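One protein chain is absent from this view; the other protein chains keep their places.
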Amino acid sequence: MRRLRHPVSAALMLLGVLIPLVPLVLWSFAGRWRYPGLVPQQGTLRGVRLLADPTSQVLAGLGTSVSIGAAVTLLSLAVGVPAGRALGLYEFRGRNLVRLLLVAPALVPGLAVLLGTQVFFLRYGLADTLAGVVLVQLVPTIPYVTLVMAGAYANFEVDYERQAALLGARPWQVQLHVTLPALRPALTVAAYFAFLISWSEYALTLLIGGGTVKTLPLLLYAYAGGPDPTEAAAVALVVMLPPLLLMALVVRGLSGRGGTLGLVRS
Amino acid sequence: MTLRPARAVLVTGLLALTACGGATGRRAAAASGDWPSVLKAARGQTVNWYMYGGDDALNSFISHTLASKLKPYGVSVNQVKITDTVNAIDKVVAEKQAGRTHGGSVDLIWVNGENFATGKQAGLWHCGYHLPNAKYVDTTNPAVTSDFGVPVDGCESVWQQAHSALVYDSSKLAASDVSSATALFAWATAHPGRFTYPAPPDFTGSMAVRTFFYDTAGGPSAFASQAVTAAYGEASTRLWQRLLTVEPSLWRKGQTYPNSQADVEKLYGQGEIDAYLTYGPGAVAQQVSKGVFPPSTREAVFRSGNIANDSFVAIPANAAHQAAALVVANELLDPATQLALFKANGAYPAIDLARLTSAQRQQFQAVDLGPSVLPLSELTARVQPELAAAYVTRIEADWKTHVLRR
Partner (left out) sequence: MTGRRPRWVTIAALLTPAVTVVGVLFVGGLGLGVAQSFGYQPFLPDWDWSLDGYRALWRDPAVTASVGLTLRVAVVSTAVATVLGVAAGLRLHSLVRGRRTITAVFASTLAVPHIVGALAMVLLLSQSGLLSRFAHAAGLASTPADFPALTADGFGWGIIAEYVWKETPFVALVVLAALSGGIDELHGVARTLGAGPWQRLRHVVLPLIAPAVAAASVLVFAFSFGSYEVPALLGRPYPAGLPVVALQYQRDVDLNARPEAMAVAILIAVVVAAVVAGYLALIRRLSGRPL
């Protein structure tokens, strides 16, 4: 049984993860931080104040990102949970082909796949709209939801459903009171993945949203290209904190599961 | 007699309604030049205004000052920040190519120069409208009636004047170092890696190269015509030699140039370079007060002069909210708005101050932006006009061939 030898290595690992975030956090409160100062020469709250200012469009961007994220999560669950059930519970001819088709979008870069569709989105009025952006964001999210749920269904004891049906429960009651509660951990993880992917998405939103649909990553990109690192860092905090908080909640809710996140099932 | 035009509008509107909704009916009203009907159509509309978003003072002006001025008209502005105007042009062209002739996503663009020319050539602009506040504009001024040599023809409305200047850190450069391009290059050679300019076709990068061109050629007078002359070849050869000679002393040894003006300003703010050229000298004041730029920041104009131009707002023909866009364009010409804009980021008014009352004129003259910004008198003392669009495109292409060599 190995003891915590070499605490140095564990400390180095943690440092490696946390160090890049240090200048980010410092800059968001830096009023004046000229080279070569190691710490800001002056602090400020203008980065934080900027977030509430309508000029910065950050609050609007937050609303947009949350709405799109919620829509993408719900839709990809609605589509991916049944697909995961089919792949996890049933054996059928062509299962590998279907699995390949549904997983492929997680591998092939989304921009490459969807670049050719932009002109169609434009012509049929879906470009520069929230609906268009939600639609394209389904492409990277459905594979993850499907994979996670397929793994969960593969471990699901489907006899429970049969028993509940024998006891007189209707199909929708079976799903609501037996199946979905049993799959709650996987559903939580799948929903988190879908939301995280949608929240972080930049290229597809830029391609189809055309710069009109302003999500937080688009705003951050604009600020990151500007001369003021304080503003950019403040916006970065807004982009970074919600998924981190959600992750903490998810991990807490799944406590005892060892944090595998069901990723490896294939 | 009065019924016929009204019926024509009604028929057009009805026909259009069956085709694609009520927006076209409003468009017809706007085109007919009837300002009250424009105001009526504009009520409740939001204008998608595509503009360069890197100027915080300007952004603040639009979302606060301009927004409150537009409220009585029931018009609001959605500022779509872009890094390069050509992106907005590309968008309108793409919509046109995809067959979107109305309900376009771009209502108003802050534009001038080659971008306006591109749009005019592609037939993108809504033209021939008349704004009530145009009475404040000096229509005899060639800077207003022609944009980089291309006739405006009522396809865009003037908005502000831009005077270029060199921004520098006075603790690193002396006044003598910034008096001319030669002095600046000599300083750069003595302090390598502390000066750069963005790669054309970035708008400001193009201006930087043209500023050095004026300094090399002695001014733009030999290049007034639209067509590229033989004198250009000789002057440009000397220019490329100068730029290549100073290149190893530029930032990153000239192996790469910043992609945009925003990147250059970031380098200056971070202390990686000590000087840069800009079209927006007034905006520097806000960066200094925020602490992003050092308090020793100052501005200068070369002895050979600085380039100035008028910038405009143009409305695409397929804009979804054309009436509201017209209201915004009109409001921008209002003297009170021009004064507020000048105070906000030092944008020199585009309206003719001679057409204002003396009280209004005095308000303009009383504006003081602080020590980091050159006073107007110095900014306008040695103003040089822009080259024709054909020369601009040519210089940008030649810079790529001779200096960037890729």
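As written, the chain order gives the labels A and B, with residue 1 at the start of each chain.
We take it that contacts are C-beta pairs under 8 Å (C-beta built on N, C-alpha and C of every residue); 3 or more make two chains touch, one makes a residue touch a chain.
Quantities reported herein were computed from a predicted structural model and do not represent experimental measurements.
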Among A:74, A:169, A:182 or A:224, residue touching the chain not depicted: A:224
Of A:45, A:59, A:78 or A:176, the residue in touch with the unshown chain: A:78
Touching residues on chain B - with respect to the absent chain: 87, 89-90, 93-94, 97-99, 118, 122, 192-193, 199, 251-252, 255-256, 259, 270-272, 406
Contact footprint on chain A, counting only the chain that is left out: 1-4, 9-10, 13-14, 16-24, 26-27, 35-38, 78-80, 82-83, 85-86, 89-92, 98, 101-102, 104-120, 123, 135-136, 138-139, 142-143, 146, 154, 158, 196, 199-200, 202-203, 206-207, 217, 220-221, 224-225, 229, 232-233, 236, 239-240, 243-244, 246-248, 251, 258-261, 263-264, 266
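Rule of thumb we're sticking to: only the chains that are shown with their structure count from here on.
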Centre distance in Å when chain A and chain B are each reduced to the mean of their C-alpha atoms: 39
List of chain B residues in touch with chain A within their complex: 48, 53-54, 56, 59-60, 62-64, 79-83, 87, 91, 94-95, 97-100, 103, 105, 260, 262-263, 265-266, 268-272, 287, 290-294
Chain B-facing residues of chain A, complex: 31-32, 34-35, 42, 44, 46, 54-55, 57, 119, 122-123, 125, 127-128, 210-212, 214, 222, 225-230
